[in-house]
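Everything on this sheet refers to the single structure shown next.
Take a look at chain A:
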Amino acid sequence: MAKVFIPSLMQELTDGQTQLDIQGSTVREIIKELEQSYPGVKDRLMDGFKLKGNINVAVDGEVSPIGVLAKVQENSEVHFLPALGGG
Partner candidate 1 sequence: MTTTYEPNKVLSNKEFKVVGTRPVRPDGADKVTGRAQYGADLQLTGLLYGKTLRSPHAHANIKSIDFKKALALEGVKAVVSAKDFPETKDTANYGLGDSPMNYFRGNILADKKVLYKGQAIAAVAASSVHVAEAALSLIDVKYEVLDAVLTAPEGMAKDAPILHDDLFTKEFEKQTKVNSNIAEHFQHKMGDIDEGFAGADVIVERTFDTATVHQGYIEPHNVTALWNDDDRIHVWTSTQGAFTVRAAVSEALAVPVSKIKVTPMEIGGGFGGKINVYEDPAAALLSKKAGHKPVKMVMTRAEVFEGTGPTPGSHMTVKMGATNEGKIVAAQANLAMEAGAYPGSPVGAGAMCVFTAYDIANVTIDGYDVVVNKPKTAAYRAPGAPNAAFAAEQVIDEIAEKLNIDPLELRLQNAAKEGTRRADGPIHPRIGCVEVLEAMKEHHHYQSPLTPAKNGGKVGRGVGIGFWFNIGMQSACNISVNNDGTVNLVEGSTDIGGSRASIAMHAAEVLGISYEDVKPQVADTDSVGYTAITGGSRTTFATGWAAYEAANDVKAQLIDRAATIWGVDPDSVEMEEGVLRSKTDTELNMSFKDLSAQLNDTGGPIVGRGAVDPSGIGGSFCGQIVDVEVDPETGKTDILRFTVVQDAGKAIHPSYVEGQMQGGSVQGIGWALNEEYYYSEDGRMNNPTFLDYRMPTSLDLPMIDTVIVEVANPGHPYGVRGVGEANIVSPQAAVANAIKSAVGARMEKMPMNPAAIMEQLWS
Partner candidate 2 sequence: MPATKVHVTTTINGEPVEFLAEPRQSLLEVLRDVVQLTGSKEGCNDGNCGACTVNMDGRIVDSCLVLGVEAEGADIQTVEGIASADGLHPIQQAFLENAALQCGICTPGFLVSSKALLEKEPNPSEERIRMWLAGNLCRCTGYDKIVKAVMAAAKEMAS
């Protein structure tokens, strides 16, 4: 199961849980699984089939260039972060 870190301002949706062990082989599956237990998570993070434009997902510390399509391993860490730009 992947270790999913819940952003502090989203923990209202997860009964205050800061970290959850979730089954899934992609970020999309992880979000789907989260939504089962904690309704509202999907709408918070996604816009249709994609992550919202201002949210990034990092799997094992690497921001995914392919958003929710990123593969997730058995012991992966998953973080949802505000999107950032560079100069």
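Convention: a residue touches a chain if its C-beta (ideal position, glycine included) is under 8 Å from a C-beta of that chain, and two chains touch if they have at least 3 such contacts; residues count from 1.
Inclusion criterion for the candidates: all candidates are chains of the complex that A comes from, given by their letters.
Keep in mind that what you see is a predicted model, and the values were worked out from it rather than measured.
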Chain A in this complex touches just one of 1 or 2, namely candidate 1
Note which residues of chain A are touching candidate 1 in the complex, please.
5, 7-10, 18, 44-45, 47, 52-55, 58, 60-66, 77, 79, 81-87
